[in-house]
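Removed: one protein chain of the complex. Kept in place: all other protein chains.
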Amino acid sequence: MNRNFAISFGLHTLLVIITAMSLPFLAKKPIDLPPIISVELIQITEKTNIPFAPKAKKIIEKVKEKEKKLVSEQAPPKKIKKQKPNTVPLPDKKIEKIKKIKDEKQNPEKVETEIKQISEFEKKELFDTNSIAALIDKSKTESAETNKKLDKVTQDQDKEMDFGGLTLSEEDALKAQIFGCWSIPLGLPFNEDLLVRIKLQLKPDGSIIKTEILDHARMNKPGQAFYKVLAESALRAIKLCQPLRVPSKGYERWKDMQLNFDAREMLEG
Amino acid sequence: MLFRYLFILLVLLPIKAFALIEVDITRGNLNPLPVAVSPLSIDNKSKENFKKILKHDNLGSEISIIVENNLRQSGLFNPLNKEAFLQEPDIANLKPRFEDWNLIKAQALVTGKVTFIDEKLRVEFRLWDVLAGKEMMALAFTTVPSNWRRVGHIITDKVYERLTGEKGYFDTRIIYIAEEGPKTNRIKKLAIMDQDGFNNKFLTLGNELVLTPRFSPTNQMVTYLSYFRNLPRVYLLDIETGMQEVVGDFPGMTFAPRFSPDGKKIIMSFAKDGNSDIYTMDLENRIVERITNHPSIDTSPSYSPDGKGITFNSDRSGYQQIYVMESNGKNVKRISFGNGLYGTPVWSPRGDLIAFTKLHKGKFYIGVMRTDGSGERLLTENFYQEAPSWSPNGRVLIFYRETKTNSKGEGFSAKLWSIDLTGYNEKMVETETDASDPSWSSLLGN
Partner (left out) sequence: MNLSKILKNAFLIILASLVLTACATKKTSTTGQIQGDVYTGTDSVKYLASGVPDRVFFGTNETVLTTASRETLRKQAAWLRKNSDINVVLEGHADERGTREYNLALGERRANSAKDYLMTYGISSDRISVLSYGKERPVDSGSSPLAWSKNRRSVTVKAN
């Protein structure tokens, strides 16, 4: 009994000494403060205008350097239309090149977002990587369809049209409006495909002329009753939100619109 | 080469159509859907007749209240305040003025009519999409006046199904153990009630201990454990006649009984010489079959809805865990592997999940996992709770909770609780007395 006590006492003392000697080290360790990120408040106007801060200028210069390489490999935007014949026969190769470049750019995430901002600001001057991204995505979805001939046509259509989409602020405004109108049915199974795509035809004031549910056949499929419910909730959201928050100009570009209602993010969270 | 390009150029240049703008809507609100449930219209003559028979002033109003409460309890709908309704029930049923209902922000509207005809109760109801301004559903049915509460539940089931895509669970009953008295000597009785707590009835007197009741698939019979004459055995009870009979002639304690999905067999545990194994007995030919044969405790069996599989509780690994096997006892596989003890496995009527009770570090949990044991999700934690039972649509779990006693041994209570599969809408189910061991029936209409 005494022996055990002595061993225990000895070990405890040893522990105390070790801790005492190491504590001061812990106390002295400096606390890592996260670097201060400056946030600029941006006014959302019809067209997004980012104040040309000196930091942004530096980054733009940097990106321009990077872009120069890109621009020289492909024809500058203004010349695209003319050079279409050169690039059309090799759509796949081009996409691969673009993908590679896009991937390289994705590694420094910060740069990616800045490119986006810059592209808004200097749309006409720089090669719009956004539109390339859109191009890739479109071609992906298009390739899912069986009609290959159409692929080439739509790709070219897109290239002409990359300057016709909604601006970031226009899209945000519309999204915010519809987010507020959409009552997501609570009873949906969260492990199923919860995407409803609705095509709209709009009047200049944002009211709806016509709605069309893509995947209409799915509405009556057995076992997919929740899809009908989901689609109806999306239609209700659109109706509730009339007139939609549409841009005041450029009716031609947004009179046909597609809204992709995806409930998965809300239900999975 | 050049020709090809020029051709394409010529073909494509004239196309100046704009690409389709796509906007991704990934957020919305998860609020219960605002629904207006208008009192069902009823003519004066019918009103008089029903008042005579059922002693209710306005049956149209009463039925709509049932629908309203059911929808609210589900957690998926928000029935709006009737005070704000502008249209009268009889007009609303024929042609609702959607602007009126839109004004109070209703997105769906339920209207209907009740008539007393040929000594029977006839109901017709309609479900309207207020925003689209059109009828979504219209149904009519006839029944005996005493079934008026079921009418409310059936309407709710139809509305629920149309608005969520899933079958409802409102025209159902719950069987449970009603308990009273001190913890050291509880009086327990078999009790049955509508899923909304009404029409409560006691099926035994409380003279002997009764536990763990289960409905037959047709909801006509109940199987349970009774300590009649101090001999714990599995019994069958006919709800209509009240007749009880012991199941089989086992030389030892039988317990944890369930019906097979086809209603032909009782599956249960039989304890002999310190070992509990799972057995079935055919109710018709009385043939007994042994399903598990292992020195460990095997209990709490539960069939898959197609009758091909059984999930059960066994301590063959040293501690209580959940296993699945084929209905003939072959291919036993363990599916619970988390930290803690697992018990009371119940297979969902949808076949996709198994609900269970888990005990870990002194806390009890109600959870679900897939039938291969993956995707374990704990829904609620408590000092003491157990024995989940599924609603017939596999969306809601009912279980029971006990509270601690204080140092004097007082304050003990047991109550039924329910929770949605998503973990939301956790609430107590009101019962006259304390309650435990709940079991949900299938839809009564079937």
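Here are a few things to note about the model shown:
We just call them A and B in the order they show up, numbering each chain from 1.
Here is the rule we go by: contacts are C-beta pairs under 8 Å (C-beta built on N, C-alpha and C of every residue); 3 or more make two chains touch, one makes a residue touch a chain.
All values reported here derive from a predicted model rather than from experimental measurement.
Of the options B:178, B:324 or B:387, the residue whose C-beta touches the omitted chain is B:387. Between the chain not shown and the residues B:72, B:122, B:149 or B:183, the one that touches is B:183.
Note that of B:71, B:256, B:291 or B:429, the residue touching the chain absent from this view is B:256. Mapped onto chain A, contacts with the missing chain fall at residues 12, 16-17, 19-21, 23-25. The chain not displayed touches chain B at residues 182-186, 209, 211-212, 225, 230-232, 252-253, 255-256, 269, 271, 273-276, 297, 299-300, 313, 315, 319-320, 341, 343-344, 357, 359, 362, 383-384, 386-387, 402, 404-405, 407, 409, 412, 437.
The definition used in the following text is that only the chains that are shown with their structure count from here on.
Between the CA-based centres of chain A and chain B the separation comes to 41 Å, rounded to the whole angstrom. Against chain B, in their complex, chain A makes its touches with residues 84-86, 88-89, 138, 152-154, 156-158, 160-161, 164-166, 171, 174-175, 178-188, 190, 199, 224-230, 232-237, 239-240, 252-254, 256-266.
Touching chain A in their complex are the following residues of chain B: 2, 4-6, 8-9, 12, 15-34, 75-76, 107, 129, 131-132, 161, 163-166, 395, 422, 424.
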